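All protein chains of the complex are present and in place, except for one that has been dropped.
Per-chain residue numbering starts at 1, and chain names A and B are given in the order in which the chains are listed.
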Amino acid sequence: MRKDAEAMNDTRWPEITFWRLVFLVLAATGTVVAILRYSRGLGATTNLSDQFPWGLWIGFDVLTGVGLAAGGFTITAVVHLFNLKRFTPIVRPTVLTAFLGYVFVILALLFDLGQPHRIWHAIVMWNPRSVMFEVAWCVMLYTTVLALEFSPIVFERLNLERPRRIVRAISVPLVIVGVILSTLHQSSLGSLYLIVPMKLHPLWYSPLLPVFFFVSAMAAGLAMVIVESSLCQRAFNHHLEMDLLEPLGRAMVVVLSVYGILRVQDLARRGALLGLRRPGYEGSMFLLEMGLGVLLPIILLAIPRVRARQPGLVTGAFLAILGFVMHRLNVSVTGMERAAGVAYFPSWMEIALSLALVAAGFAVFGLAVRYLPIFPEAPHRASGVEAPAWLLARSASMVAGGSPEPLSPPSAPAGVK
Amino acid sequence: MVAILVVFTIILFVGADLVVQWVRQRRARTVLVAQASRGSAADLLLPTLQPERFSLPGGLFFHRGHTWVNLLFSGQVKVGVDDFLQRLLGHVDAITLPPIGVEVKQGQPFVAIRQGGRTATLPAPVDGVVCAVNGELAKAPGLLKRDPYTRGWLVALRPTNLAANLPQLRVGENALVWLKAELARLQEFLHITLTIKRDALVGATAADGGLLADGLLEHLDDETWAEFQARFLRA
Partner (left out) sequence: MKGAILFDSTKCIGCEACVAACKEKHDLPAAIDPKLTAYTWTVVEQRNKAFVRRLCMHCESPTCVSVCPVEAFRKEPSGPVVYDASRCIGCRYCIMACPFDVPKYQWDRTTPIVQKCNMCADRIAVGKEPACAAVCPTGATIFGDRDQLIGEARVRLKAAPTTYVPHIYGLEEVGGTSVLMLSSVPFPSLGIRPDLPVTPLPTLTWKALSKVPDVVVVGGALLYGIWWITNRRIRVQEALAQEAAKKG
């Protein structure tokens, strides 16, 4: 009877909800813009110019997109290398987000590059002294690593036991390679701007740019896991695992504090803080970025009572993400405008295409959740069938084995978080 | 300005989503009220209340208050909550376990589960003396939900009256029959409650407008919650 109901659900034409409508509109405009961009060229569709060659597609789609996908390497490292296995339930959605993030970064690049059909040149034409070359290779390799890390989920769905076992066998080296590649290219996105000391505003230019990019990406990655979990709860009625997410909030306080202190110290040492006494355009943007996007989330998440509740935790993480987005765009746009001598504001087509890419990301995520085992379910849901004997036997042996002491904390009563 | 634009766009979308959610909840509630007036609100739950959706390991003994007993080789027993309660419960904020050495009686409350401002007490499935508690639950109360039959166990007891206690529990086919009856009872309970009190259920709707059993208790008002506890987590 349930099967029948489900079958009916599947064949039924999907209901038109608000967000599905928004998606259709965004996807349609995005398609039109994509056609225009390839038929008319960059100049006709974007507000880019010789003075401002990198705009929204690089600043948001690439720099921000890669950073927001940083949850992938943080969480896999925590679970597989530091062996904090209780975070296992969030590995799959996080790896999926990271993988989709990188795929969409590459898609965005295919729109932004002037000669997209030659994107493969980076594979055969090497310039090891170029930061861009290193980023290209790391992104390429890391996307492959993410695809491999994600592949067991697909194999699981298709019941392919052999390939699944092969990938599982190399999972630890895979995670190590993934972490190294991420460290390299997250920081290298900052190194891209090391070469423009006289163009990037002193509030953002620093020899430490690669460090800033790396540390802030870690914070953003953690924040994304939190916000994403709450989005999943809302979209798929999947329960928010507060006991898993709360420690991530705590970790964010540490990472954000390190980041904030490094930034301020660096600015003070270079004397750039003085310019903030009378903040102009750049100064205001900087204060907004650091105040709302770094300081406020630190304060919010540092308060245990705020962090322990979903609204507080998600708000803190959300603000940190906004701060991260502001940082990347301040580096790539705000900080470069004065030297360029022109103000850059994206054309509607640049905005529409970016929105369409994000929307497509959401849609693919939704489909993946629907058709692949992304969220862990109760491992056995058969009714009255035989007990998962091995599980019960193993846990039984732990108590049966001898004194129960190792299982109980010294001070009773236990419990009460 | 571009940074402002992007941040503003993100906030705009999140804000729109909040509005969409609010509208959907309101609409869902009106639908529910309408359904309830036709006496069929709880029918919406039907698909998620099928017995095959619940896990029921064969070797465990179930108490009617939705706790289970696992007889161990050592003579001790492990005790936990069943999938039915775990599902309905939704998120768990904290679990209070009895101290080691305390004696518990079958049917008497021995564990408290807190969710928001509300607390459910669970009846002990057998008589016994607490000889171990699951320390991991203090760190991660969510274990109870993720793994109710193994890693989410509550306490280990040294049973004191097992022979007399066991006949009160259900195992194997009996447990399945009992689970089916409980699901029917739940159905009826919701049906009646929602018919009498139309706003007892606060927006527990799935994306398609149906009701979800998962976390259902989170969405009941305090009175219905207490009523549920009295009827289902009984001695």
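Just so we're on the same page, contacts are C-beta pairs under 8 Å (C-beta built on N, C-alpha and C of every residue); 3 or more make two chains touch, one makes a residue touch a chain.
As the structure is a prediction and not an experimental result, all values here were calculated from the model.
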{"item": "Among the chains presented, those that the missing one touches", "value": "A"}
{"item": "Which of A:Val145, A:Leu192 or A:Met326 contacts the chain that the document leaves out", "value": "A:Leu192"}
{"item": "Chain not shown: contacting residue from A:Ile176, A:Leu273 or A:Ala343", "value": "A:Ile176"}
{"item": "Hidden-chain contact residue, picked from the options A:Glu134, A:Glu149, A:Glu241 or A:Glu337", "value": "A:Glu134"}
{"item": "Chain A residues touching the omitted chain (full complex)", "value": "38-44, 48-51, 53-54, 77, 80-83, 112-119, 121-122, 125-136, 172, 176, 179-180, 183-184, 187-188, 191-192, 194-198, 207, 210, 336, 397-398, 400-402"}
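By our rule, only the chains that are shown with their structure count from here on.
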{"item": "Centre-to-centre distance between chain B and chain A (centres being mean Cα positions), rounded to whole Å", "value": "33"}
{"item": "Contacting residues of chain A [partner chain B, same complex]", "value": "1-2, 5, 9, 15, 17-19, 22, 55-56, 59-60, 64, 86, 89, 234-237, 239-244, 285, 289, 318, 321-322, 325-326, 329-330, 333-334, 343-346, 351, 355, 376, 378-389, 391-392, 394-396, 399-401, 404-405, 407-409, 412-417"}
{"item": "Residue ranges of chain B in contact with chain A within the complex", "value": "1-7, 9-11, 14, 16-17, 20-21, 47, 50-60, 70, 72-74, 76, 78, 83, 90-91, 93-101, 131-135, 137-143, 145-147, 149-151, 153, 156, 172-173, 175-176, 179, 206-208, 212, 214-215"}
